[in-house]
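Shown here: the complex without one of its protein chains, the others still in place.
Up next is chain A:
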Amino acid sequence: MRPPPVAPGTPPVLQLVGIAKYFPGVIANEDVSLDVLSGEILALLGENGAGKSTLMNVVTGIYLADAGEMIFDGYGVQFSSPQEAIKAGIGMVHQHFKLVPAFTVAENIHLGWSETPRNASPAVLEARTQELSERFGFPVDPSARVEDLSAGEQQRVEILRVLARKARLLILDEPTAVLTPSEARDLFRALRAFRAEGNAVIIISHKLDEVMEISDRVTILRGGRKIGTWDTADCAPRMLAATMVGREVVRQNLLLRSEGAAPRGTVPELSLRDVSVRDDRGVTTLSDVTLDVFGGEILGIAGVAGNGQRELTEVLTGLTPPGRGTVLLGGAPAEPGAAAFARQGVGHIPQDRLHSALAPSLSITDNMVLREYEQPPIGGHGFYHAEAALELAREIANIAEVNIPDFAMPVRNLSGGNQQRLVARREIRIARRLLVAAYPSRGLDIGAIATMHRYFADLRDQGVGIVVVSEDLEELLNLSDRIGVLCHGRLMAVLDAAEADIERIGLLMGGRTETSETKMSVAEGAILS
């Protein structure tokens, strides 16, 4: 699929010349020059901290460049606020959606928009939204509340909001991170349609396959500088990965056990027996899940976000007591409570580390002892020994290979990758039986993901059971010995990785199975949720 031909002499939609942005002690961007042509999809590749987000924040007026020039549609521009960028026709869809959850889709589309009619009655707004939705080919339900929508639907609202404001250049930050394969295909189809009208798209991604599929050209940033721009047709994923990281990336076979690795256990470390969970509103979010996790294996959990992953993770780690059914730890009924699970050797790397695994405003030391503050040498008899705490924090930082100048510094000052490493090592320390990791590689770059996967493989070889929840099927297939698939709170199947392939898992994720009997139960699950 080549982009449509563009008349010679058409200026690039966006031209960056020698853009630089400095932060104290850090070069976020320097000497970045870049053209985005009319009718093309440009992929922006780079590791975490390569300066992709900073560059896009400069383009969308969140930051002011310290040096350089920005030319949009042939005119030099300087945006001092995101509003000016939107007015000029540059729209950005962030990784974390900027929608009002309690508002309807129509209200979100019309929020802060100069063309919102004075008569902003629901009927008028919804009719306008419907019309926009059809014009741009992004189906949405105008009267639905955003909080009730899936991530993919929310993303459509976000994109529609940007398109409605007549964006010529659409910037997407890791748009497929929250989408199912089929939702991603829908998105790509819509992006191609947008491109066909002579508009331009910049897509930030870590996923090389996607970049190969959707983009016309690829620009790679490393250490804040541009390494180069290539036609995607001339690129191979391997070459892109090597250029991005700056060295050859060796694909490690994680399924290969090291010598002397503990064998897969014969007695399950943790078992769920007919476990069901209802949320506050009485909706069943997890229904009749029966599952065994053995020591020395990695069990992957696939599924579209919002199909019971959070609840499963919380039941496995003791955060939520099951409404019905039992949880067995090492064959015996588990003592309830997250703290008790941790004491019994269950580690937990949660989905949103800043919101639940860490207290961002507290020191690194305080955060590193979260799991062991009650045990000697830090705790015991109600005391808290600050020096022992610091000692433990140093130890964890050492193993995690995170260089920390000051342990009294708030943990939010660390980069996302370093936070994730510290949390992972903290949890691996206590995971004698089981480690539950939800979306462990979300937001991490290739190098950091490889490190994280290595941690898991090493832990598996020590005989610990690991549950990895992820939407990235590649990741699951690379890591897992078995893969369970969740759909509408039901565990559709647990497949041996050897017999699993993406197509089959994809079908199960969508709730389709070969047998009609399970179809029935799926339909039931859909009604329940």
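One rule holds for everything that comes next: contacts are C-beta pairs under 8 Å (C-beta built on N, C-alpha and C of every residue); 3 or more make two chains touch, one makes a residue touch a chain; residues count from 1.
The rule we apply is simple: contacts and distances are computed from a predicted model.
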Protein that the absent chain corresponds to, by UniProt name, given "Sigma-70 family RNA polymerase sigma factor", "ABC transporter permease", "Choline dehydrogenase-like flavoprotein" or "Cobalt/nickel transport system ATP-binding protein": "ABC transporter permease"
Full-complex contact with the absent chain, from A:296, A:318 or A:484: A:318
Touching the absent chain when the full complex is considered, from A:17, A:399 or A:493: A:17
Contact with the hidden chain (one of A:77, A:111, A:212 or A:494): A:77
Of A:11, A:68 or A:198, the one touching the omitted chain in the full complex: A:68
Per the touch definition above, residue among A:348, A:425 or A:442 touching the missing chain: A:348
Hidden partner interface residues of chain A, rising order: 17-18, 20, 22, 24-27, 30, 66-69, 72-73, 75-78, 87-89, 318-319, 337-342, 348, 350, 355-362, 366, 369-371, 373-374, 379, 382-386, 409-410, 412-413
